[in-house]
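Sharing a structure with you now.
Apart from one protein chain that is not included, each protein chain of the complex appears where it belongs.
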Amino acid sequence: MANFITRTRGRQRLHWTDWASYAYLGFGVLLMFGPVLWLVLSSFKTETELQHYPPRLLPYVQQTVTLPGYDDPLLVFHVTQGPLAGQDVAQVRRIGLVSQMVRPDDPTTIVKVPIADREPVEHVALATSNYQKLFQRFNFLRFLWNSTFITVVATAITLLVNSMAAFALSKYEFRGRGTVMAMVIGTLMIPQTVVLVPLFLITRDFGLINTLWGVIIPGAATPTGVFLLRQYMLTIPDEILDAARMDNASEWKIYWRIILPLSAPAIAVLAILSIMWRWNDFLWPLIALSQTENFTLQLALNSFRGEFTTDWASLLAMTVLTLVPVVAVFAFLQKYIATGIASTGGK
Amino acid sequence: MADLELRGVTKAYGAAEVIKGVDLQVAEGEFCVFVGPSGCGKSTLLRMISGLEPITGGEVRIGGEVVNRRGPAERGLAMVFQSYALYPHMTVRQNLSFGLENLRATKADIETRVTEAAQMLQIDKLLDRRPKDLSGGQRQRVAIGRAVVREPRIFLFDEPLSNLDAELRVEMRGEISRLHRRIGNTMIYVTHDQVEAMTMADKIAVLRDGRLEQFGRPLDLYNAPANAFVAGFIGSPRMNFFTGRIAGGAVRLTTGETVALPGDTFDMAEGAEVTLGIRPNGLHPVDSGSGLSVTVTGVERLGGESYIYGSTQDGTAVTVHSPGQTAIEPGGAVTLAIDPAEAHLFSAKTSKSLRKGAAS
Amino acid sequence: MTQMRLILAGAATAALLAATSASAVELRFECAQDGNECDTMNAIFQKYTAAHPDVTVKMDLVPYKAILENLPVDLAAGTGPDLAKVTDLGGLHKYYLDLTPYVNKDYWEKSFGKTLDWYRAGAADPGIYGIQTQLTITGGFINKTLFDQAKIAVPGPGATWDDWAKATVAVAKATGAKYPMAMDRTGHRFAGMAMPYGATYFDDKGNPELSDPGFAAAAKQFVAWNQDGTMDKDVWAGSGGATYADASKEFINGDLVMYYSGSWQVQKFASQINTAFDWEVIPAPCGPAGAGHCSGMPGGSGVVGFKTTQHPKEVAALLDFLAQQDNYTTLEAKSLNIPAHTGVAAAGVTYEGATPEAAKALNAFSAQVPTLSPVAYAYQGYKNNRAMFNITVTRLTQAIVGELSMDDALARMADDLKQAVAAAN
Partner (left out) sequence: MLKLITPLMQIVDVPMRALQRLLGPRRLAWAFLAPNLILFGLFAFLPVLVNIAYALTGSDQILLRDRPFVGVRNFTDLSQCASYLDANSCKIDVFWRAVHNTAWFIVLQVGFMVGFSLLTALILNRKIVARGFFRAVFFFPVLLSPVVVALIWKWILQDQGALNAVLEHFGYPTVNWLLNPSWAFGWAVFLSCWAHMGFYTLILLAGLQAIPRDVYEAAQMDAASPWRVFHRITLPLLMPTMVVVLVLALIKGVQTFDEVYAFTGGGPGSATTLVIQYIYQTGFAGAPRLFGLASAASIMVALVLVVLTAVQLWITRRNANG
């Protein structure tokens, strides 16, 4: 096997670096993916199993049987010692340190077993009820729509507005450019978290509180986006713009027929970032929206957090559900980034 | 088609003046080359004509109209860029038709003009490719094609051949000349290569430091350069220059030799500091007699002709063109006779030509 | 800008008209829930709507964080809901709608007595502002099975914190359980330990303080227990700031002998511990201060109306409807809470869907209500108590992890409190 790989690499001298590379990447897959896989598996666990220690990879539930004479299903245990050793029996009730057990084939005879002599019979089962509950409990589709609307519209606005600004800042010489750039970098420094209250009050003055636009508009002009796009646009040769000007293109046309397509890779990156920010945003929507019909998935997800308790099973299920769309979008856009980056090397 | 006129055109970036007042007239249908060393302002001047660069002072007239305030699109020009500046995300066809679409030409019109231009430039088979799939020469043709389809009043070329290899450059040179003959438009062509200028131009404008040094037909520039700079820039190999002083109606070089020149051709004020210029073919190795003694540092034998490189006693480099083959070897000494008819004389102070009746 | 506002206002009005065409008044009710209390309340409100079709209630189920952090900003900015279930009872006083003009004051005073004070500005304020829908009491849970296995007797009534510490350490040692004791990470729970040590929380003039000798003694003991492993250090030391943390997971897994938390845990324990072990609620532990000071902390949440509402009459009527004995009984029975309504408490609540263990535990907590110390009531009703809770947690934790010495921590607490009270004026 080792020979096979090194031979196909063709360069005997470098073989250990290849090995190291693949080892690194393999470890990376484990480290990057493992925790998420754990999350997904956990979302199929019952609340009890979630609290179980040591935690187990797969979702287990204890087996139950329904026996004649008992209304509720009974938990099944495996007895390890005593006269019933080796048998699977159902527990009727437990009193102190002693369990009252019945054999499934003889549901009327109660046998007393010390609790130390029994262990639960468990099997792997997906608690899909975590997911079903979500749809029963609230208007999942409404939240999905709100989240999608905010994400799509906000990303479109961000891309448009940021790319226009980046175009101006990268391809024009004009008075005040330095000041604007300084302003962009300056506001890049101030995270939204520290200006929540002023931002809230300003948004309120525009009458945007409790509207989806109140979530969309304030974050649309991201300094990060302007910075990223500008940095990329600087690499587009000015001569191409001049050529377009000679070709009678208006500046606006140059922007959308030349600059936009040529910045596609950077725009794809910003699109992914913006989609993620908007989809995952929690703090600002929490402040801007307080009425359920406007809620996003992230807000709905967090309503499983009460004062004292958190409904982990539902929260995890919801988390996994909210992950699906971003992953799908990424799977789609990442190809685009790859081809975009590859084709700009066309010089 | 139109003529072009520049009147006192200047360009300044803040305090730095890069074009210092250029006057120029290019007649309709002329092929005019702007030539000069890098940084002389030739490309800036071209961009000012194109409208890409705003004009600080003076007037640019195209077809008699002042176009200073018009944008590039409204001047009816087309330009071929040094890097070709093809739109990387468009096919060749889209590259060619983009400008026409902007002019709101009809689809049918675009189609015929693109096809015509593509055939003319032999790129009709490449129409559906993208620029990255083309060779350098093909890209060059597309860039020219993009200008051709526009049917502009004036073509502008900004060092279009500098990215090509030597052979391709010669080929494209011919092709652009043919194109000019065929469509007959006014063309302005910027290059730093004087060979391109000599071979292609109807008129050459030599620029230095934002000033027009001389403007005229190629051979006029060659035969009667207005100053030492033009003399040195036009012609290959470069003209030889020797410093000296007028003494007794002749030029006494700093190395001691005296060169007699016909007094009716040049202004020769006694005692004036001068620069004597002689093209390599104005020097001939002689076996005996008076002349410039030179140490030979190298010989190039090309078969039909030879170049001899050497230096005078004070270290001035000398190049000699000798028809046929020569027996001179590097390391030896040689005496060079100067052909007075081939001599040029410049004032050392102003570097202007001292030829009588020379345009100053 | 004004134009944009006009357009938006126009759109909003249009939307409002469309929404209200069916009924004249729509009230918005903001609620965060742990179990099903919001849903239950909503069901009662729907019942009200059935009787009064001109009033509809729209419930906004929000994360608890929104109630704690965003609601005050909303209220200050005038964008708040009509009514909400809140927990910072005294802190939000200035936004409350006084229900007195609309309700039968005698009935409310008689039924809700002491809890009405928690919503008031001070002793002189006669207003009625909110209905205590969830009365909680802090208290201890023990894993009875572990005591049985260790064959150690459960300390009886009147046992001190010290007695419990000794007993639980012995049990843990005998059974291999990981932690003898644990306490939720909040200053509210800590008061349940501080009061038996003699903490008064207020000086003679009624000014708040976090440095009286009783408090200091309890704090020192608590830090020492955390450092020697008597207390599950994870809970307090594992977090920073004033973040809440609990130890229910450890208790459910049987790793914890005694857990000082509160009545709200009952339902969770009943369902998740199931039959794994036996658990019990213990009487409030005592301390050096003597018998009169063995007290848990009351707490919980209530529903209030806000001044900013356009429909004060309807809000008051709705709350009055909820306060009626039958509706209130339904609410408590379904949401498994201890009633704050004296009439309901006297009649007893039959909890729906509760296991016998849960019902027993809830009743054990209910029995503690009359014995709560006056300090506990005062502390719970003080408007800046959240600041005091937070300061306690932050500084005690720093003492536990060794960032501050005990004396420094106490000094910092006094400073912090001074600053907080000054800012809150």
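Letters A, B and C mark the chains in the order given here, with residues in each chain numbered from 1 onward.
By our rule, a residue touches a chain if its C-beta (ideal position, glycine included) is under 8 Å from a C-beta of that chain, and two chains touch if they have at least 3 such contacts.
Worth saying up front: this structure is predicted, and the values here are computed from it rather than measured.
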- Message: From the list A:98, A:121, A:144 or A:201, pick the residue that touches the absent chain.
- Response: A:201
- Considering the complete complex, of A:130, A:298 or A:314, the missing chain is touched by A:298
- Among A:228, A:243, A:262 or A:317, contact with the omitted chain is made only by A:228
- Task: Extract the touching residues of chain A with respect to the undisplayed chain.
- Result: 18, 21-22, 24-25, 28-29, 31-33, 35-36, 38-39, 42, 53-55, 160-162, 164-165, 167-169, 172-174, 177, 180, 183-191, 193-199, 201-203, 217-221, 223-224, 226-228, 231, 245, 250-253, 255-256, 265, 269, 273, 276, 279-280, 282-283, 298, 302, 319, 322-323, 326-327, 330-331, 334-335, 337-338, 341-342, 344-345
- Sites on chain C contacted by the missing partner chain, in the whole complex: 68-69, 72-73, 76-77, 88, 91, 233-234, 237-243, 245, 249-250, 253, 255, 384, 386-387, 389-390, 394, 397-398, 400-404, 408, 412, 419-420, 423-425
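Keep in mind that, in the parts below, only the chains that are shown with their structure count from here on.
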- Select the chain whose centre, defined as the mean of its C-alpha atoms, is least distant from the mean of all protein C-alpha atoms. A
- Query: By count of C-beta pairs in contact, what is the leading chain pair?
  - Reply: A-C
- Note on the structure: Top of the farthest list for chain C, CA-centroid basis, is B
- Hey, how far is the Cα centre of chain B from the one of chain C, in Å? 90
- Separation of chain A from chain B, taking each centre as the mean of its C-alpha atoms, in whole Å: 63
- Taking each chain's mean CA coordinate, chain A and chain C are separated, in whole Å, by 33
- Query: Taking each residue of chain C in turn, which ones touch at least two of the other chains?
  - Reply: none
- What are the residues of chain A that contact at least two other chains? none
- chain A residues within the chain B interface of the complex: 237, 239-240, 242-250, 253, 257-258, 261-262, 264, 343-344, 346-347
- Note on the structure: Within their complex, chain A touches chain C through residues 47-48, 51-53, 75, 91, 93-94, 96-97, 115, 138, 197, 200-201, 204-211, 286-287, 290-292, 299, 302-309
- Residue set of chain C touching chain A in the complex reads 1, 4-5, 8-9, 12, 28, 30, 32-35, 58-66, 70-71, 73-74, 77-81, 87, 144-145, 148-149, 246, 248-249, 252-253, 255, 262, 264-265, 268, 271-272, 274-275, 278, 301
